[in-house]
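Every protein chain but one is kept in place in this view of the complex.
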Amino acid sequence: MSSHKNISIVERRRLCEKKYKKHNLANILTHWFNVGMWALLLPTGIAIISSPRLGLSPVWMQELFRNMFGGAANLIKFHYTLGFIWGFVLIFNILVGFRKYFVPFAVKRMLLDKDDIEWLNTKPLQMLGMMKDKTLPPQDAYNAGQKLYMYVVILGTLGIMVSGPIMAFRTIFPPLLKQIAQPLHWVSVFAIVAGVIIHVYMGAIFPEEKEAFFSMFGGKVSAWYARAHHEKWYWEKMQEEMDWEEEVARQIQESSKSRPSSAHSQPST
Amino acid sequence: MPNSLSRRDFLKVGGAALGALTVSKFVPPRVADAARTLGVLDPNGDGYIPTMCEMCVWRCGVLAKVEEGRVVKLEGNPDHPNSKGKLCARGQSGLMNTYDPDRVLTPLIRVGQRGEGKFRKASWDEALDIVSTNMLKIKEQYGAQAMIFSSTHNLSQVQFENLLYAFGSPNYGTQRSLCFNAMVTAFSLTYGIEEPSRDYTNVKYILLTGRNLLEAISTSETSNLMDAVARGAKLVVLDPRFTKTASKATEWLPIRPGTDLAFILAMINVIVTEKLGDCEFTARYAVGCDKLPNHVSFYTPEWAAKKTGLQADSIRRIAREFAAAMPDSLAHPGWRTSNFINSFQTERAIATLNAIVGNIFEPGGCLNAESPEASGINLGKPTQPAYPRLSSLRLDGVPWKYPLVPLKLGVFQELRDAVLTGQPYQAHGWFIARQNPVLSLPDRQKTLEAFGKMDFIVTIDIIMNDSAWFSDVVLPESSYLERYDPLTPVGSKVFIRQPVIEPQGEAKSALWIYKQLGQRLGLGDFFQYQDEEDYIRQQLAPLGYSLDEVRLHGYVEPPAMQKSQEITFNTPSGKVEIYSETLANAGYPALPTWEEPPSPGADQFYLLTGKVGQHTQFGTQNNQLLHKYEDYPRLWMNPEAAEKLSLKDWELVEVTSEVGSVKVPVQVTPAIRADCVYLTPGYGHLSKGLRTAYGDGVSDSELHVTYVDPVSGGQALSQTFVMVKKA
Partner (left out) sequence: MADKKRYGFVIDVSRCIDCRACQVACSVENSVPLNHTRIWIHDQGVQGTFPELSRIFIPYNCMHCEHPPCIEVCVSGATYKDPDNGLVLVDQEACIGCGFCVEACPYDARYLNEKRGVVDKCNGCIQRVEIGQKPACVATCLGGSRLFGDLNDPGSDASIALKNAKSVFRLDVEGKNIDTDPNIYFVNAPESLTSLVTSDAFKQQGKAVPRAPEYTISEEGWKKVLIPAIAAGIGASFLVQATYFTKQLIEGEKEFDE
């Protein structure tokens, strides 16, 4: 983060105005779809768990939801119906873009490298006020913390998607699987919840990430933000831009070669 | 579930069978329409139809719950005196009997060898034609008497007998000689009725000789006994086994098999010697009471103690207690009394014992000498021409070999033996209706041999029972929940059995089968009814009720007839015949007399038989609900005896009698005398068409030796002695 401290104000202003596309429409819709479904699934899910021995949800909440939905059975049916819709849409989206989008994304953006490990060793200590003078290594489009969060979400989501149908299709699966599915479902959900606490804070409340928040609507972040927080991605974008400029120049050259020279032809800008 | 859970395979037949109990929607059938019009079923086709059970001979009234054309539950009819609102395990399982996946639902014609179980389906026309053709062929070639008819007594018996008599055969076999001949003959001679009814309302002292009422269940009588015991009545049980009845008894005496007679005679001795009975009162109603003191003087408790293996003091004390409770004391007449050849005398002694304490002379007393069937209700019946005269001797020796056996009872095992000997003539055909002689007759090998001598065997049954398995033609009767049967008077009411659901497949009622067969045999004139409903209307005619009236509640109660206060007995003298002239004339002891029963040799055991509360003889082992809750049938043996033979619980043993041998796991239990072993009958089915029952347990019919009591014709089932060793 400190390498950008030497940039002039003029340059900074230019970079602030320049926008890069971080999230495409599919990302954005899927994300908010997820948020919306979780907003329904999480409270209903919590309201379903009625084991007094585990004590995982308040009785008033269980009763409130049961009354709202007309009974425990209806509440459960609502929950897993939503769950199936959620799961179906997510899986559909992933499968549709699997080869063209998901695989490259996983390979490019999700794997931890040396910088990430160093970041992970340094950042938590910096948060506690230690190692103030150490510069954090440059991060990619998603920093190491965000990558870890991705793992939690993916594993958790898989856990949810495997355990959910086991409980919903009760005549197909044997009791032992159903017994394991319950804690698996719960731990998957709440591992994600633990991650979400930080994710929401970082994304929506932490001032430095304000642009990140709005990028989840518009899809874009400023080049300055990129330079400051996701330096490696910034350079990647720069490279893309330069490549693009080269390509355009080449195309112009080629097209002017192939055409007969004319007094009326204008150089393209 | 019994402790033997782990050793059973409950899923022999897949769960599909119980799927039969789930409700399914289809077009409401004919019977339901009629019941709806009558108001018994609501517009949806749901409701309760009253009918009668047939899972045993007690025939409790049943309210069958119907939903969308299927029977879903059976309840006891509170208005029926035999059920009073309850049903035993067998009654409750009755719908599984109807929905048994192994039901025979079309007529079957044998195509392989007898016993292979290869049959082809046929239409009723074809099957009935084959049956009548074969029966007529036998009649023509050998005479009508060459055709044997046998059945287990049931509600359509009257038309079975109609067919028998119309055909002209004298040869009729029934289960009675394997069951209660001793009791019926003895009580007919003594009281003039087959079986006195029991009333436990005020009873204070009950003596059971065997009569395992809590396992050989007769619903209302079993309940009444428990009520009496709970009320404080004293129950004394004489039984070589510690049965469930014995476990509720105030006193259980492990009496030596065959010596109940000695016990009762000694009781009579004490009562008569100590003048505990009221001989003056008795003399008004009984003949021969005065001859008793001299006759029984030899039968002291000390003498009886030696015979029975019990204490003389106990015998004396019980006799005094029994007399002290009079007239509210009851010596139970028994039920299946086919134990020893001396069982006839035992029954005579019991009849005498009851008479000398006067309990049968009390109106509303514990014992009623009015036949349960003699309710004074006269049902109508179809007219018919006179039966052809019977000229040939009966193969079962009645009455030319057994002069005192009532014709109605016969001697079934003798009939079977006559088939083998061919004396006095050879039988060639066998018509079996709802009976399983392969398992019920002693010495199964002989029965199968007798089958081998038949040119033609036809069986009417609802399931491929063992006798059907060996038959040439099987005709499917509809189960009791699917048919009408002739009306039955019970007490002051007349009950109906009516269809609760449409018969499944091609199954038809016995009334229909007998008429169809009769017509094809040229005997149509003897079956003067159009159909089952017409038959019942003819029965109702003298009473003035319509069929609908009976069907609505399952019974009608005609106004009670004035009964005379005088107690009379249907005997030659009009009194209770403690001394029977009839017996004397036939050359038998006129008073109840001791007969020494045989004893097993040094290495032998008495082979006892008995009943369990979850099954009815040989017919219910395939019922999956009963199979679920039964105990695996093992050979009971006392620990002392087991130790001598080095046997451990559940070990496989070989049991051998003089006619056969079986292999069965042993059950080491103190609940039996050391000189006895016990096998639950009804298992060891040979028919592979009984997919649930096949392979379970062994049949004691393989072991039983045929012994016939010359007086009553009763089989002596407990006189077979066996040797046991590790298999």
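Read from first to last, the chains carry the letters A and B; within each, the first residue is number 1.
Just so it is clear, contacts are C-beta pairs under 8 Å (C-beta built on N, C-alpha and C of every residue); 3 or more make two chains touch, one makes a residue touch a chain.
All of these numbers come straight from a predicted model, not from anything done at the bench.
Counted over the whole complex, the shown chains touched by the missing one are A, B. The hidden chain makes contact, of the residues B:Gly112, B:Pro670 or B:Gly695, with B:Pro670.
For the chain left out of this panel, the touching residue among A:Ser8, A:Ser51 or A:Ser258 is A:Ser51. Residues of chain B in contact with the chain left out of this view: 1-3, 5-6, 10-11, 15, 17-18, 21-22, 72-76, 85-89, 91-93, 95-96, 214-215, 217, 219, 222-223, 226-227, 230, 242, 244, 246-248, 252, 254, 613-614, 624-626, 628-629, 638-640, 669-671, 673-674.
Interface with the hidden chain, as seen from chain A, comprises residues 5, 48-54, 56, 62, 66, 71-73, 75-77, 127-128, 167-175, 178-183, 186-187, 190-191, 193-195, 197-198, 201-202, 205-208, 228.
Heads up, the rule we're going with is that only the chains that are shown with their structure count from here on.
Work out the mean CA point of chain A and of chain B, and you get 81 Å between them.
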